[in-house]
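Some notes on the structure that comes next.
The other protein chains are all here in position, but one chain of the complex has been omitted.
Our next item is chain A:
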Amino acid sequence: MKWFTAWRRRPWAGYAVVLAALAIIGVAYAGASSSADRAQASDTSASAQDVAKGKELFNQTCSSCHGPNAEGTKIAPSLIGVGAASVDFQVGTGRMPASNPGAQIPRKKPIFNKEQIQQIAAYVASLGGGPPVPSSDQVDPAHGDSALGGELFRANCAQCHNFAGSGGALTGGKYAPSLDKATPTQIYEAMITGPQAMPVFNDTTVTPAQKRAIIAYVTQTRDEPNPGGSGLGRIGPVAEGLVGWLVGIGFMVVAAMWLTARKPKKKQPND
């Protein structure tokens, strides 16, 4: 530890520690958000060939958890009746196949291409019922009433996903993800299928037109510019206050240390 004692006696050691701490906190706060590819919605026409190919893919990749006939096991639920929309959402966002069973399965780069996802979806849909993948018109934000969507979003979605869709924390390590990467189709699918902890908003409670309005609100909101520079996750005054404290007060602490530090001895004439 000699080197450490020597190091911390340097005049600049104190500043270096404060700066390093600030940098670490800043980096941790900014977080490295992994980029995920957008999965596009497929159309819903499913042939017998698709179903057969889907079954093959299912057996290779999904059956170890969900069972050979998708009947479910101790570690994964039954997929009978969940429908094509659920498959398209879970596989298309890369959440399935899950890499790690934890509080919540995160979004990642999907391992299947669009066609393969459609085939698996066709197979799961063939097992019985469930909501289909929405059509591109159903999810087209250009046809949605974003004012109505905003009202519905604030009443029913904002408590978890934040008013600008930035996401937020839930209990026990679960979280409501940010909606920045979700495609309009995925937003629709999440509403009708209720993935993980998310509740279900079925079509008779929130009509398809109202869902499209919500999609219009979400997509418009994330395209809003940030007049102050960084949006800080758009979680409101909390983020701004945090930055104010860490950066502003941190800077003032460094400045105060410097100003009050004992000055080096000035040269004396008789030296």
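In this section, a contact is a pair of C-beta atoms (placed from the backbone, for glycine too) under 8 Å apart; a residue touches a chain by one contact, two chains touch by 3 or more; residues count from 1.
Methods note: contacts and distances are computed from a predicted model.
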Fill in: Among "Urea carboxylase", "ABC-2 family transporter protein", "Glutamyl-tRNA reductase" or "Cytochrome bc1 complex Rieske iron-sulfur subunit", the UniProt name of the subunit that does not appear here
"Cytochrome bc1 complex Rieske iron-sulfur subunit"
Discussion item. For a quick check of understanding: of A:Leu152, A:Ala182, A:Ala216 or A:Leu232, which residue touches the chain that isn't displayed?
Written reply: A:Leu152
Worksheet entry | Touching residue (missing chain; options A:Ile80, A:Ala98 or A:Ala197) | A:Ala197
Discussion item. Touching residues of chain A against the unshown chain: what are they?
Written reply: 8-9, 11, 148, 151-152, 154-156, 159-160, 168, 170-172, 174, 176, 194, 196-202, 204-206, 210, 225-229, 255, 258-259, 261-270
